[in-house]
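Shown here: the complex without one of its protein chains, the others still in place.
So, chain A:
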Amino acid sequence: MRSSLQAVVLWGKKAPSHSITAIMITDDQQTIVTGSQEGQLCLWNLSPELKISAKELLFGHSASVRCLARARDFSKQPYIISAAENGEMCVWNVTNGQCVEKATLPYRHTAICYYHCSFRMTGEGWLLCCGEYQDIVIIDAKTLTLVHTFTSSQSPDWINCMCIVHSMRIQEDSLLVVSVAGELKVWDLSSCISSIQEKQDVYEKESKFLDSLNCRTIRFCTYTERLLLVVFSKCWKVYDYCDFSLLCTEVGRSREFFAGGEVLAAHRVIIWTEDGHSYIYQLLNSGLSKSIYPADGRVLKETIYPHLLCSTSVQENKIFPYMKANIFVLDQSLPFVMGYINEKKEPFYKVLFSGEVSGRITLWHIPDVLVSKFDGSPGEIPITTTWTLQDNFDKHHIMSQNIVDYFNGFKDGARTAVVTSSEYVPSLDKLVCGCEDGTIFITQALNAAKAGLLEGGSLSKDSLPHKVLKGHHQSVISLLYPHGHSSKLDQSWLVSGDRDSCVILWNIFTEEILHKFFLETGPVTSLLMSPENFRLKSNQIVCCVCSDHSVALLHLEEKRYLFCARKHLFPVRMIKWHPAENFLIVGCADDSVYIWEIETGTLERHETGERARIILNCDDSQFLKPESVLSVASETPKHKSVEPRSSSSYQFGPIPCPGLQVEPSCKAADAKSFSGPFNVLPVKTKWSNTGFHILLFDLENLVELLLPTPVCDPSNSFYGSEILRRAKSTVEKKTLTLKRNKTACGPLSADAHTKPVSESPAQGDNSITVLEENDAIKRQKKMKSSKKTHPKPSRKFDANLIIDAAKLLLSCLLPWGVDKELDNLCIKHLNILKLQGPVSLGLASNEDYFSLMLPGWDLCNAEMKKDSSKVNLFSRKVLDLSSKYTSTLPNQAGMPKREENDCDSLQESNTIVYLLRRLFLVNKLVNMPVELECGIDSSFKMESVHNKVKSPGNDILHISSFYSYLRNDKNESHIPEADVSLLKLISCWRDQSVQVTEAIQAVLLAEVQQHMKTLKNRPINSQPESMTENSKYEKMQIQPKMEWAEELELQCVTGSLPLQTSTSLVKHDSNSNSANFQDTEDMPDRCVVEDSESPGKPRPHSWIAKMCFCKLC
């Protein structure tokens, strides 16, 4: 997902499934983090009153999350690490949900411990990891690269669990681990740091065989510095840390499996089981054996079990049953994951927490003083809080709109249509939804989204144009729009497959059934198109993957059912096409391969093992993976058709293959190939048959497409106006040239050709390119991605669609309810509608990693609860930021103003464009460091600081010049200083780690306020005066600077770079210069002055500017 993409999520009524496999509470006790089998992470807000509310869902992993851990000193950086089943590791910032670092190493971790020794280590510390490999792997916490390993000299084996022991007494940190075979090993940590860094072999200091299998947890008692708690699945034991002698053993009841434990206090431990019970034990007599007294009580949800006090007390001695248990039985195919957080500091609680496969989180507040019941039987600690994702959805149902919810209105009454599959057709802006009852809806996606999100959209609900296709008897679970894959195919075709193995070919324009195929297989889980270079009788064919592992091939043109390949024993993982030999190659989940001859439908070969791998890996043939994995993205053929987004829709296709181990369809949200200004992305998660939709708005693209708004013709309404179209096509030309330059990075002199506009904008363009080139070195990565998207042919987007998309985006971003009057003005003058409720926005951290806010995110900030009038305000901070921004915003600058006779709609679109550009700018600025920082080596601290400062600076300049070039507003006196200070302010926010969404919202609010103010009290008479004053002032300021600049240029040409001397003034100059480009159009008198200055010089200008900027910032 590119950073200029703004995402709005339409969740629907049902929460996505989130089967918790890992859980942790951050050190500040404000956030609970859970990892799921589906691969997502969820951030939950934990209030001081221990109330839970889900905040964000983090996408990035393509496999089940195995473990979570702290990745930094939490008070300094709120980072955590997650490791997935397939070796992916990812560092997340839990305050804003951004992915900070990611890596995939050939290790599957089951536990991670963060270790940092400030006085002996540079850098951010280590992650000590264990898992499905021998011994311990040490990974750098910042770069996620392998530092070294700890190796065992005796019987190396997998490590089950570990803990770090900081012993005050011996002033040495040690790592204690227990292997799969039950061997306890100890490595010195603090004294080995240097040998690790020098990559010497470090062997264990001690080892001892513990004589029990399946160790779950090992914990050191920091209170006594003496006891060691080791929990095995069938028993738990206490050892003496000094000599590892066994002090006591406690065996669990039959069918009870311990899952973990923690030391509560000096002689008190808590042990929990896989089915979610926990027991607190007091260890008597300093943990010496025979004195342990366990007790327990259990309560089922309704029933209360008798306390089995006697049966558990294996020991003869006296008992102090201090105990607590808690119960809870629910759907749990996986063990509960539990944890305990023990903060000694005051405002924090002792909390026991558990996460279930159903997605439920439960918290118990463990009191410091445990009281047993009067009769001495164990007391019981009540559940403090429990919460699920679905609770969030139920509580905030206004926010959990589905894009197709309004369809329910058409249905006769109570029954709601559950959407089981959907596909977005970008070329028609149609959203096709297959429903559970076998109907297929086709509707305008944008309108549907508006109806779902906006107030007053309800009026249009009844009149929303939509089509209903009826033909299936079972739920429609797969859809394919063939034209999206190949422009040669008929635009009216739609293929749908249902649970009853029936596939229907539709004409979506006439709503008629062209053909019905009865496959007589299992449910058709996905429909795939053969690649362009594969043809049967000069036509591409459709391949249906069914859940009974069969694959059926259909020939659409001939309406012929070719054959069905049925021999597969395991679910189909991969489909490849071999055009030369006319083979269909099917890869199955058990790594076997079946090769089918397409003409005859016979099984040509069946291979397993090494051969199968070779066949699947050979690259000479085209292939499609039903999983729609990202790696395919780069390899899909680019369709040079009129419809540029054709390939994207293929990758987005959510393919619910029930057998797929890893269903990364969420990852498919990667929008590398996404190029339209608006798109709908259907997302399906692993275990549910319903999904949700993400609306994607490409800010950059929107701005580009909207830019040259009609300047002259006021009689023309912009809706579908011919002018807009024409203007659009010119800007396309422009942007295309611009891009060519970007990619070429070559000589720039020949640039001023074919520019449909006057010369000075061309100059502006030129300077951009230079800067672009300078930046390119540092931002190669980014360039690459932008390159990928750019070489698309000119597109034909409906102008209405673009404006509507822009308005919807503004509606979604604006904080409504801050000022009633403002709301009304917005509705009136911008012609945008108010939101029904807060929307869930998405935030991209880089290509495949992004976070989506969940319904109810707005209540996570405690202070927000008080006033419900504000809708969609991201955080209280936004208001402060916004007012700061307004104060920097000079009175008259910024908003485009128009002459009185300008028609309203024109003004409106101008304003929208202006706002979008602002947002784009802010977005870019705030996002900047994320991209830049990744490439910077930490060792070059000075350099990196320098770089960091320099390059954003560059970009500011680049953007501002780009941006001012883009302006073509009339009658505007533009004050460059103001812009610079705004830019500075925003970059300042970035440094204060203001979140992008906050910044965007703040700027939008401020700009809208500003704009509406001018609308409210148009001081028509007074304005011109102040304007002229302003411009005079500006002129005076500019002129001396220009002289300066000229001098500098001279110096520059002669080769001596005046970097040190030319600081602030030059910067101003470069800015004013770029500003002038836009001014020239409107102010002929000044044009003379500036024109004489600008021709031919943008190059040295920008060069100087670049050098200087670094010093300034």
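Please note the rule applied: a contact is a pair of C-beta atoms (placed from the backbone, for glycine too) under 8 Å apart; a residue touches a chain by one contact, two chains touch by 3 or more; residues count from 1.
Keep in mind that, in the parts below, contacts and distances are computed from a predicted model.
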| item | value |
| --- | --- |
| Candidate names "Eukaryotic translation initiation factor 3 subunit K", "Protein rogdi homolog", "Ribosome biogenesis protein BMS1-like protein" or "ATP synthase subunit f, mitochondrial"; UniProt protein name, chain not shown | "Protein rogdi homolog" |
| Among A:T95, A:N214, A:Q491 or A:N582, residue touching the chain not depicted | A:N214 |
| Hidden partner chain, touching residue among A:E88, A:E204, A:E436 or A:D848 | A:E436 |
| Contact residue for the chain not shown (choose from A:L50, A:V147 or A:V180) | A:V180 |
| Touch criterion as defined above, residue of A:N96, A:T149 or A:S233 at the omitted chain | A:S233 |
| Absent-chain contact - pick from A:F74, A:Y107, A:W158 or A:F244 | A:W158 |
| Residues in chain A touching the chain absent from view | 19, 37, 85, 132-134, 155-158, 180-182, 211-214, 233, 255, 257, 274, 331-335, 357, 418, 436, 473-475, 499-501, 520-523, 547-549, 569-571, 589-591, 609-610, 658-659, 661, 687, 689 |
